[in-house]
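Here the structure is laid out as structure tokens; the discussion comes afterwards.
Removed: one protein chain of the complex. Kept in place: all other protein chains.
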Amino acid sequence: MVRVKLIGAGGYGGIGLIEMLLGHPEAEIVGLVNPHGAGGKVSEIWPYLEGYCDMPLIDPESDEAKGIDSDVTFCATPDGVGQYWGPIEVAAGRRFVDYSGDYRFNSTELYSQYATRINKDPVHKAPELLGECVYGLTEFHREEIAKAKIVGNPGCFAMSCTIGLAPAIKYGLVEEGSVICDCKTGISGAGKKPSPGFHYPERYDTANAYRLTGHQHVMEIEHELSLIGGKDVKITFTPQVVPMTRGIMSCLYGKLPEGVGHGRVLEAYKEMYVGERFVMVKDFTEAASTGDVRGSNRVLITVACDERTGIFRVISHIDNLVKGQAGSALQNMNVMFGLREDMGLDRPGAHP
Amino acid sequence: MVRVKLIGAGGYGGIGLIEMLLGHPEAEIVGLVNPHGAGGKVSEIWPYLEGYCDMPLIDPESDEAKGIDSDVTFCATPDGVGQYWGPIEVAAGRRFVDYSGDYRFNSTELYSQYATRINKDPVHKAPELLGECVYGLTEFHREEIAKAKIVGNPGCFAMSCTIGLAPAIKYGLVEEGSVICDCKTGISGAGKKPSPGFHYPERYDTANAYRLTGHQHVMEIEHELSLIGGKDVKITFTPQVVPMTRGIMSCLYGKLPEGVGHGRVLEAYKEMYVGERFVMVKDFTEAASTGDVRGSNRVLITVACDERTGIFRVISHIDNLVKGQAGSALQNMNVMFGLREDMGLDRPGAHP
Amino acid sequence: MVRVKLIGAGGYGGIGLIEMLLGHPEAEIVGLVNPHGAGGKVSEIWPYLEGYCDMPLIDPESDEAKGIDSDVTFCATPDGVGQYWGPIEVAAGRRFVDYSGDYRFNSTELYSQYATRINKDPVHKAPELLGECVYGLTEFHREEIAKAKIVGNPGCFAMSCTIGLAPAIKYGLVEEGSVICDCKTGISGAGKKPSPGFHYPERYDTANAYRLTGHQHVMEIEHELSLIGGKDVKITFTPQVVPMTRGIMSCLYGKLPEGVGHGRVLEAYKEMYVGERFVMVKDFTEAASTGDVRGSNRVLITVACDERTGIFRVISHIDNLVKGQAGSALQNMNVMFGLREDMGLDRPGAHP
Partner (left out) sequence: MVRVKLIGAGGYGGIGLIEMLLGHPEAEIVGLVNPHGAGGKVSEIWPYLEGYCDMPLIDPESDEAKGIDSDVTFCATPDGVGQYWGPIEVAAGRRFVDYSGDYRFNSTELYSQYATRINKDPVHKAPELLGECVYGLTEFHREEIAKAKIVGNPGCFAMSCTIGLAPAIKYGLVEEGSVICDCKTGISGAGKKPSPGFHYPERYDTANAYRLTGHQHVMEIEHELSLIGGKDVKITFTPQVVPMTRGIMSCLYGKLPEGVGHGRVLEAYKEMYVGERFVMVKDFTEAASTGDVRGSNRVLITVACDERTGIFRVISHIDNLVKGQAGSALQNMNVMFGLREDMGLDRPGAHP
């Protein structure tokens, strides 16, 4: 049994992992850490867990929290928190998966650029770990993840765009400088903290774009795609919120290079993802929606190039809280411990 | 392994059972029967199941459908269909669980009254089976269900009201003739068939009561409560639809008898349901919502009598598609085959 | 033209009044007062108003705010604020309509009971005005409102329940001590302030009851119904929130007295409300929903007694932000200034 310690158990990313671990045959939760509700049970702040998981929440500032031993520790916490926990967990010989941007980049320079975008301190608190961290996009880094001490799990938008664009970049199916990511997310992506824009009466029946001056996920998408393409890739990214709770639908566009048509793109996508348990590629004659991936760890990709205009078009659907967060973190854990990659992830969500 | 045959696999009640069976360690699906989509895979009409369940759908009119052998057959079908299948399955030695009203009553007289209410033929097609059928409210008929050949699973409203009122009726905590059930349901209770009132633009932001002249579930609630109380119980029932997909919240009222107060009611409820895996009783100082049971097989009961006015008040929350339908059907299967009662049902839903 | 001053212009109750005043042929807004956004335009905090109403918001703490002269001043503010403004406006000869509980009761004793329920200071700050204030339920206090200096507008739940029960109480169609109000509200009733329970991902698909120990609107309902009935009336009240933005659906129950049936109740309701522009009475064979009153100042009442069980049942539907708040406030203004009662209120909402 893999012993799992979870820091940030009380947020959406934390409870999502708890839900999946409850059904995982080879993992057991050994400790839940969270500031809010510390001293009580996790089911006191999340009553839906009562009777299913009633473990105590440990105060992150306590020695007890640090002392909880594990085979792997997840930090389902906001940017910055993992920089405090990373050194502690790694020193204790625990493998470490972080949900935030803290360990997505291998250098202090890249981290500093990222941190500046989100108005955080550009100086990383655990720079000595950056050389060892692996970007947790399982489909592209499986072998490194298997051996990794530290995994920086991708952002939800980044997951949807990178998986959706990788074959195009790899096989040169889109012209340089033309890539556009038009991404619609559900509201849970913003976490559980109430805010005016996500107050029910303000959000129902309302869609909007935001952070048009630059969303922080752009950097990791460009970084990862540049690695895949072997040259600099730049994207235009339009994050949008629509009134649903879960789901990301990213419409990915670009210019088709001379001689590349829809058939070639479809073929390349199918080829690149053949054998991938969690990536499905469909032609645009087949229906697809975020509802088809709600509650599952799947990426559903529709290839829909417009040959009339010469425009490359691919649509990527994920559940932002599963493949976009807790599910892919668990997928990484499975890889790290040599388990079947879909263990605990082999079920669809509940419909409707 | 319990071999499961599922008739009506394509409705909400069918796919709900498939979802749960996929995670059940002691059951396997041996055949899916459904008219719509017959000849194709279940995942063709429900793409979210693709990769998780890709079994074929068999035409109910085919010999193949009848021939599928099983240990238990579920009819997740509208009223009437089970009257055709019941005799076939029982004759083949398969145990039988029906979701509709077809086998909820033990006599042709009661069935005839029920059928009249829903404008169906009052003559039961398989009257010889009525003597053997057991009402599938596990908590009250566990022993009979364990031995039953035929189980008539309760209606969703009936589940919420009967569990919510049983202790009051049993212990005389509410005055005769005063019981009111004010029940709010999500829309999935009406099934997957589109209709003007459930068209998204007509339903969002809209609540209404319906069938004020008499809902068909009244009959089974009164019948079951009369058995529990040892005398005739009558209720006033107000079904309402609110704009959510899953969930039933039933506010149950009556007159407190002289000398009965909130404390006595709370105590009686806790006592009656002690040890019940799927029934939780709370005092009204504790928060409760349909969100706390979404995706789980739980009944969450809040006792909230109003001593100032002498009014009995209990609020019952369920997920109409789980404890109100597929979950309780699976719970019955577990009991019928001597399995742990919460097998395949021991996980919370996904939140949010 | 009636000159209107609006304090609390930035909340839902304020902008609702602005919307209606923009279409009112005999009223003009002369000043908007609000702490949030003061110094800027109302359309800066509410961009949907841009181009329709771009008046400045005046700081309530400024002398300018006090100095704005008007024929009528509305306080669309939380409990307590009107106690500060009432004396100022009345002294300046301006008529005064308050949305909160500040002027709903005629005595310091009653106010003190009310304030205690909502954890406010039980000592009224302007006790000298209480003798002059009129309860703003237009249908029952039209003549006093016409002459009133101060109107205390009813709470939204109170509006729905009082109009829904008045004929029953007046004509003795329900037994003493048996009245139950099961009330479902949309979320806008809680105002624009974000909170965990109204965060979109927590609220969609979720219904719950709250304040089961006693909602503050109970007091004014009982007070008003006692006046109408000429004797003490007590009610049991169950406030609930369902995932919609606008609308209240109140199911009102009681015991039918011996000899009183559905027909008599229906007749009494039709009779009492004949000629009322904003009250519609329907029999339960006619469909009704909160959608039918969304955006309008109407109360839609369905009479649906259950003769089989002897239970009185009436369902009352309103838009909590119109007849439940800004609409009824405007209706009162029309009465106060001798205008046609439905001026500015003679249009349905937008559908869907």
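Chains here go by letter, A, B and C, matching the order in which they are written, and residues are numbered from 1 within each.
Here, a contact is a pair of C-beta atoms (placed from the backbone, for glycine too) under 8 Å apart; a residue touches a chain by one contact, two chains touch by 3 or more.
For clarity, every value in this text was computed on a predicted model and none was experimentally measured.
Engineer: For the chain omitted from this view, which of the shown chains does it touch?
Structural biologist: Over the full assembly, the chain not pictured touches A, B, C.
Engineer: Just to verify: which one of A:Pro60, A:Gly247, A:Gly324 or A:Gly344 makes contact with the chain not shown?
Structural biologist: Considering all chains, including the one not shown, the answer is A:Gly247.
Engineer: Which listed residue (C:Gly51, C:Gly230, C:Gly259 or C:Gly275) would be found touching the missing chain in the intact complex?
Structural biologist: C:Gly51
Engineer: In the full complex, which of A:Asn106, A:Ser195 or A:Thr238 touches the chain missing from this view?
Structural biologist: Going through A:Asn106, A:Ser195 or A:Thr238 one by one, A:Thr238 is the residue touching the chain not shown.
Engineer: Hey, which chain B residues sit against the chain that's not shown?
Structural biologist: Those residues of chain B that touch the unshown chain are 12, 186-188, 192-196, 198-205, 243, 245.
Engineer: May I ask you to list the residues on chain C that touch the chain which is not drawn?
Structural biologist: 12, 15-16, 19, 22-23, 46-53, 188, 192, 204-205, 245-246, 277, 280, 287-288, 291-296, 298, 321, 346-352
Engineer: When the complex is taken as a whole, what residues of chain A touch the one chain not shown?
Structural biologist: Residues 177-180, 182, 184, 186, 201-202, 204-210, 212-213, 234-236, 238, 240, 242-247, 249, 251, 253, 255, 284-285, 287-291, 294, 302, 304, 306, 308-311, 313, 315, 352 of chain A touch the chain that is not shown.
FYI, only the chains that are shown with their structure count from here on.
Engineer: So, what's the distance in Å between the C-alpha centres of chain C and chain B?
Structural biologist: Chain centroid spacing, chain B to chain C, equals 39 Å.
Engineer: At least two other chains touched by the same residue of chain C: list those residues.
Structural biologist: 186, 201-202, 204-205, 243, 245
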